[in-house]
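Okay, handing you the structure first.
In this view, the complex is presented without one of its protein chains, the others remaining in place.
Moving on to subunit A:
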Amino acid sequence: MAFSVDSAWYRWQRLGAPSQAPSEPTPLLLPGRDNPKLSLNKWRIIFPSTGRQWKDWKQASTFYSGNGVQTTKYTWFTFVPQNLFEQFHRLGNLYFFFLVVLSWFPQVEIFHRGVTLLPLVVVLLPSMIKDAVEDYRKHQYDKTINSSKTRVYDKEERAYVERCWKDVRVGDFVQLQCNETIPADILLLHSSDQSGICHLETANLDGETNLKQRRVVRGLPGQNALFEPEFFQSTITCEMPNNNLNKFQGYMEQPNDERVGFNIESLLLRGCTIRNTEVAVGIVIYAGHETKAMLNNNGPRYKRSRIERRMNVDIFLCVGLLFVMCLIGAVGHGIWTGTFSEHPPYDVPDEYGNFLSPALAGFYTFLTMIILLQTLIPISLYVSIELVKLGQVFLIHNDIDLYDEAADLPIQCRALNIAEDLGQIQYIFSDKTGTLTENKMVFRRCTVDGIEFSHQENAKRLETHKELDLDDEDFPKLQHFTLPPPTLGRAAGAQQSPPGALRRCQSARARVQGHARSRSLGRRDSSQSQVAFSSTIEKDVTPDSRLLRRVREAALQTESLSPFIPTRTSTAFADFFLALAICNTVLVSTATEPRQRVTIPPPIKPPGITLEKIHQIFQRLKLASLSQSFSSSQSSSELGASFGARGPEEPLPALGSGDSSDRGDRGDSSDRRDSGDSTDMGPASLEEMLQSVSSSSLPPALCYEAESPDEAALVHAAQAYSFSLVSRTPERVTVRLPQGTLLTFDILHTLGFDSVRKRMSVVVRHPLTKEIVVYTKGADSVIMDLLEDSAGAEKRMKRIKEKTQKHLDLYARDGLRTLCIAKKVLNEDDFQKWANFRREAEAAIENREELLMETAQHLETKLTLLGATGIEDRLQDGVPDTIVALREAGIQIWVLTGDKQETAVNIAYSCKLLDQRDTVFTINTENKETCESLLDLTLEEVRKSYEWDKPRRKIFGIIPTAPEAPEAPSTEFGLVIDGKTLSLIFQGGLQEKFVSLARRCRSVLCCRSTPLQKGMVVRLLRGQLRVMTLAIGDGANDVSMIQAADVGIGISGQEGMQAVMASDFAIARFKHLKKLLLVHGHWCYSRLAKMVIYFFYKNVSYVNLLFWYQFFCGFSGSTMIDYWQMIFFNLFFTSVPPILFGVLDKDVSAETLLGLPELYRNGQNSEIYNLSTFIITMLDAFYQSLICFFVPYLVYKDSDIDVFSFGNPINTISLLTILLHQALEMKTWTLSQLVAMMCSLGFYLVFSLIYNAVCLLCNPPTNPYWILERQLSEPTFYLLCLLTPPAALLPRFFISALRGTFGSSLILKAQQIDKLPKGQRDLEIQKLRSRKATSGASPAPNDDLDQSISHLCVSPFLHPAAAAVSQGHTEGQGLSSSAVNPLRRGTPEEGYCFYNRWAEEESAATDSSAGPFAPSRGTAPGQGSGQVPKDRDSRSNSGSHRRSVSPVTL
């Protein structure tokens, strides 16, 4: 919280700053030089602190904040007032403050002033101390940060001098060394790297540890010369400070009026670390609080849980109650005072002897009563809840079941105050990739040139992997054995690395070890470092032998530069793998030094590894001229300069010559590969692992660091076919061909991947043919549309396209992720033309994004299809199980994915999200009207069946254990919808229809949805249905939905940390969700709900005692209980047991909760804490307070009892009652709870005894002296204490006894089950579940009712057996089964696309919309069967309206 305030404060300050700026006369902006439309409040202008513009800089820098940061909130002097001021922003504290102020008026003073002050102090002081400590720590931290050193160019000394961070100013030149932290946002002007690259690690910013590239501003003259700040004369114009980490733009105006644009690519962000770059120099753009990192520094999120929202309502009810009570007191007192004709002796006048008028007395009484009954507002509840939540989160955090051994990650609870929301989730929105699946991409199959290669061996290998993974438990043992060998292996590896040149990088070692160990550790390693880094399972691809042969042939032709024109097929094969190897942004590093990017072919290895040596010698011979420039490029600058001159012909002469000599090498390398393969195929034995260790250290093991795992998978696949990516720089990429030839491509352009284009491209110059080739890789739906017009293309291409499409659909059906690979050859002129466009676009300032997009799209047209790949993303283990359990718990699960429909549907089936018997509605349309009527019709259909089974449910609804919510989703529908339709729904205002349809569906799949849509869907459901939502995801694309949901869960997996950073809880595996929700969620909810309700009860029942007394003291506001004892009652005597209860109580054991997921509904329906339970508890509290007051009253009536002697037994009784009430509520008694209970009572007695014995004068005007002691000597006191609490609790006990004995609620049953011994318990759970299943199945039968719709829209994935069964059971519902059957038999596939087809027709003729529906609903079978051919026609007519559906139509 403190953090957010900080940033808000600074944002405010910043807001203030620019408002001054324009009003200043701006002499620094010489009118001639500046674009008139640029004004200081829109743009930031930076002058270098050196050179001629020093004066301008001097002036300008006064506007910009310095680099010193101050994140503290307070200073020594302002701490107390400011902190108090802030604390009084909380309503509760204000209330206390109000009471304190009230008590300063003698007319209404009731307690000693100190007494009223106490609660306020108790609440304020701890948070004050906490704030002070926190602030002091921040201050210390700021101090160290501000005084850390960096090197800044000094004008006088003409050199870089060391300065503190805080002294760095905007416009300064800063020199950064490797591994140095960046002190401000700096525009990169120079890098020691030849290609002007500088690597960043942004771990401090977003937790991602993979390296990010930054490059020197393009087009800066003299990039490679030694950078001299003295001669830097340009003025920099850029945008105002903002918090967007991914966007930054501006331009540099050089003295010759030339403008050079730059973007985020050249900005070094404060807080990041320079890696792998010797020296970087830049100019400070934003400093201090204006840096992007600081502006992004939002503190932890504060969410309010549902219980808390509910609670706030009830607190307002309490306020109402308080008001009523006070009013009764005021009116009562007024009337009572008015009844006296003469002032009685006990009506004491004020100081001056004046009596109050009844009205005024009433008013004063009102205020007095507020003070008196203040505890009715359970402010202590807020403090207690905070404590309880801390305890709950602590326990969740420490749950060993939620700890992922592989990643060494326990669950992270990032939000502390919504743990109980976990117990009330109704909707789960899940990402698919990385959440349901492992996000470990494994290359499975590919199709090249229309030929499918199924990679059977690979599939087999993966199978064995799967089995191996199951034995994961063994690996910690193995780990111990395997440790020594890798050390040796590494020692050898370390020797191999060229000394000096390489810098040690932080995570290098850990990674080496991880890779060397075993395949199961591979996973551990990768998730540890939070990088998309490949494990062995992804790395090793067993090539398809058929394909391998072909590829070799093709490669041979390519390499040998054979005079004859290679056949089309062979180039396609070579091109395909070249594209796989090239068309990506993978960083290459060696296994020994993964962080050091390989920019040159590996240098000569020391002797010992003969294969390598031979290989290297060949290489060396072959690349004699080339290696010279290459290997020296790192150190020698003049050679680097020539290198930078970019001669495309340079590598050429060497290539192609060593063809024959390469043979041996090739054989060797394949041998090596084979040995690697064999190790992988074998069982995971110790021996095998050792072997793999040694073998992996032999080759120049290349590690690929990819932004997305599928890229890495593709590169690995290419490597398996001996097209290995050897090095990559922004300018060139080197690939080793099967024969060992190194082919270096000049990269002319890289068009990065984005979610709009859904593809990426590289433009390279082929070193052999010198052709300019565009390789494009992207989603099939996009690429297929970008292929050369089928009309223009040759027939063969058309066929290939069709075949490929077929294969793609096959892949998709298998749940594989598909990517299409395509290429395009450009001629020089076209490319030059395009390149010019591109340059312009890059230099553009305004709407550059659109321009860039446009140019990219311009290039990626008329592609030639090379092939497609199918990458498997395996399901995480335990996913289907978890989903089934969560669904049983009554949670609806939606999958929102960016993936394609078929893949998503398949994953949905395999993780049991959809059942084979389900009716799946698919809505894909691009027309709003169609969409609307589709929704209407589907809705109607669903409603019909829904109403159909409703009465049946009632018949069977006798079973009282399953009170189905009226809106419970019927279990047999699935809805699949795509992003386009979704956006139609959102644009067209069809949300309500969509929601009312979706809520009735068992599961909903949104495919092809953008991150934004994910968030919108979540928000829609939350807003419309007012349900509790949970979003779970692992990637940056899930952030918006994670933030939109009530509970956001991030999976700390492979795709960086953004999801985790945005989440409330971060878990390592999807399966952890089961225990998190079903057990911890349930516990947290029931604990907190019970505690909250208990607190309300406690306060009301206690305060009412005071209220009842008002009827006997003329509503004058007297109390019969000593004030201190009263205040302590809430603060100490009765505070610990409920808190412990809130942290520790378990109503049902974890095992039973997991065994019976239905128990979760308890929290979902807010059964423990809702308005009715609140009211019941309030009534109970009233009853109990009545008993606690009136029994003593009637006992002591007409006796000589004095006020405090009367109050003492009441206080004691009420304490006993409240504690016993708690005891009744408690389901588990651990020692700590027992002790807390006893201590509460003991503390009360001891405190009261001491207080009453000692306190003779300490609390004037009341005097409790010796009262308890006196009471303890009287039998009446004991008799009262024995009688009253049981009498007060009798009704509650009676009812809970009734319920506990005869009640049939599931919770109670589960509690009973809990008491059984283990074996018997499991048996009971099984019995209960099976009974549930049968009783649940009967109202929602899978026979006739289900089938009545299934003919409408049968899933294509319908299992034949299931279909057969279903047909047999069909019974008439206005239509005889025999009549339907023939139709249905023919249409299982048609059914799936029914809506699509229908949608197409719809767009043509809306009137006939009811047409296709009516017959299929079952009129005449003849009509229905006649429909089928017609359907086919219409389908073929409209072409592929939706490509994704076409597989079904075939």
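The working rule: a residue touches a chain if its C-beta (ideal position, glycine included) is under 8 Å from a C-beta of that chain, and two chains touch if they have at least 3 such contacts; residues count from 1.
Following the convention adopted for this analysis, contacts and distances are computed from a predicted model.
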item	value
Which of "Amidohydrolase-related domain-containing protein", "Proteasome assembly chaperone 1", "Cell cycle control protein" or "Synaptotagmin-1-like isoform X1" matches, in UniProt, the chain that is not displayed	"Cell cycle control protein"
Touching the absent chain when the full complex is considered, from A:V260, A:C1113 or A:L1220	A:C1113
Identified contact with the non-displayed chain, of A:Y160, A:F323, A:F1247 or A:W1266	A:W1266
Option touching the unshown chain, where A:E134, A:E265 or A:D399 are the choices	A:D399
Interface residues of subunit A (partner: the chain not displayed)	110, 340-353, 368, 395, 397-400, 403, 405, 408-410, 483, 487, 490-491, 494-495, 509-510, 513, 1083, 1112-1114, 1116-1118, 1120, 1144, 1146, 1150, 1191, 1193-1203, 1205-1207, 1227-1232, 1256-1257, 1260-1263, 1265-1266, 1269-1270, 1274-1276, 1279-1280, 1282-1283, 1286-1287, 1290, 1293-1294, 1296-1302, 1311-1312, 1314-1315
